[in-house]
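All protein chains but one are shown in place.
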Amino acid sequence: MEEIVQSFFNAEIAEAAMPIVLAGLLNTILLSLLVVPLGFLGGLILAVLAQVRNPAVRWPLMAWVDFFRAFPPLVLLVLLFAGLPFAGVELGGFACVAIAFFLNTGAYYGEILRAGIESIPHGQVEAARSTGLSGLQTMTYIVLPQAVRNVLPDLLSNTLEVVKLTSLGSVVAVPELLFQARQAQSVTFNATPIVMAAVIYFLILWPVVRLLSRLENRAAAGRG
Amino acid sequence: MAYPIVAAHGIHKHFGQLHVLKGVDLEVEERELVFVIGPSGSGKSTLLRCLNRLEEPSSGSITVAGIDMLSPRTDINHARQHIGMVFQSFNLYPHMTALGNVMLALRKVAGKSRSEAEDIAQAALERVGLADRAHHRPAELSGGQQQRVAIARAIALEPRVMLFDEPTSALDPELVGSVLAVMRSLRESGMTMIVVSHEMGFARAAADRVVFMDHGLIVEQGPPAQIFETPAHERTRAFIGQIRQH
Partner (left out) sequence: MNSWNRFVETFFNAKVMAKYLPDILYGTVVTIELAVLVVLAGLAAGLVLALVRSLAIRPLNWLIIFVVDLFRSLPPLVIIVLLYFGLPSAGWSPSSFVSTWLSLALVLMAFAEEIFWAGITSVAKGQWEAARSTGLSFGQTLIYVVLPQALRLTIAPLTNRTIAITKGTALGTVVALHEILGMASSAVSNSYNPSPLMMGAAAYIVLFLPVVVAARWIETRFAWKR
């Protein structure tokens, strides 16, 4: 018991590692603030393009989305980080994370938003078009606001996954929470900093998980 | 001399294999109220939706208020300001208030300022008797009130023609009267209207002309009394008989 406390909940080490870990937390927050809007934007573009009925647009788009749903984000990240330099393109870890997330999480946001858009009755579009609104105006003012509301739980759930996914940044030396914790661990030879990181993730994301769980169960009960 | 404000000639519409409109000719004069009746599936809705090009006709020509609706050079969004449409299912925007519903196209299509659009929208709601419901969401309104907001949304743009596609069919019987009253006052103000509906009483009282459609064609047309009392065609007679029984 004593030994477990010493190696996982060591107060001395926790105190020493705190500034390092907190610096990581700050970067995780900043990273999330970058990649969530970026992925959402990517998804928005995909979802709106998916409304084009032309098969020349539709099929490549679906292939694009399925490709990135099939591709592990870490592999994408490593490909950008370790592969691109051979083509003479040297991007930092941070830029690689941004691009990988734009592509990967964009595909997920895109699928969610597409489902949202398709949940809006066609009469809404017709009413808007009958008053002279253009296709893009109809999308912006009528369809998207309702679509986003309809799939809010799914968007939130995906955003939770995106925030968790920022931990991949540690693999390409982005000093986010997990990276900093591992640095501290390798210096102290003690698992306490990693436990700290886990606790921080849990404390921050638990309320979101609770909220989601409620929304999901309410939606399920409503269907019954 | 009155010239037709709506002139549709030789309208055909195919949905894949299905031939829904088989060469419809319809002219409507300014201030005229034309009533369109016919069995379900005869193509009434499709015809209305071709007039403002929500549906693309397969062939034919359509002019509304002097605008060639089918020309690729026509800015269709701009043209649609001149043709209001009211739907069976209201299609109000649920995420906006009644006022917001009416204001949107005023701002984004007609390019009015916020305060100007608000004044016009408020006046339009007043015309349909709902000034006091301006800040309610559609979900907080009865079906009849929702449909009147939908009418306000269309007339706020000062259209030259109004299209009504079964505006009262989705309403509980006790709410139909309020919508018909608004339509009647619109008619009295001189609005040109094309109305698809089964409200025979309204047709008798307000229509200048009744058009009977079946299987994608206009079978016959004339003043309400003539169509209802002495129809020339057997199909018209059968249809009117059916409606009477309800």
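Per-chain residue numbering starts at 1, and chain names A and B are given in the order in which the chains are listed.
In this text, a contact is a pair of C-beta atoms (placed from the backbone, for glycine too) under 8 Å apart; a residue touches a chain by one contact, two chains touch by 3 or more.
Note that this is a predicted model, so its numbers are computed, not measured.
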item: Neighbouring displayed chains - absent chain, whole complex; value: A
item: Absent-chain contact - pick from A:Ile29, A:Ala95 or A:Ile194; value: A:Ile194
item: Options A:Asn27, A:Gln124, A:Gln137 or A:Ser167, residue touching the unrepresented chain; value: A:Ser167
item: Hidden partner chain, residues of chain A it touches; value: 3-4, 7-8, 62, 66-67, 69-75, 78-79, 82-83, 86-87, 115, 119, 150, 160-161, 164-168, 170-171, 178, 182, 185, 190-191, 194-195, 197-198, 201-202, 205-206, 208-210, 213, 216-217, 219-221, 223-224
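Just so it is clear, only the chains that are shown with their structure count from here on.
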item: Distance between the centres, which are taken as Cα means, of chain B and chain A, whole angstrom; value: 47
item: Interface residues, chain B side, partner chain A - complex; value: 49, 52, 54, 77-81, 83-85, 87, 89, 91-95, 104-105, 108-110, 150, 153-154, 157
item: Residue ranges of chain A in contact with chain B within the complex; value: 121, 123-124, 126-134, 137, 141-142, 145-146, 149
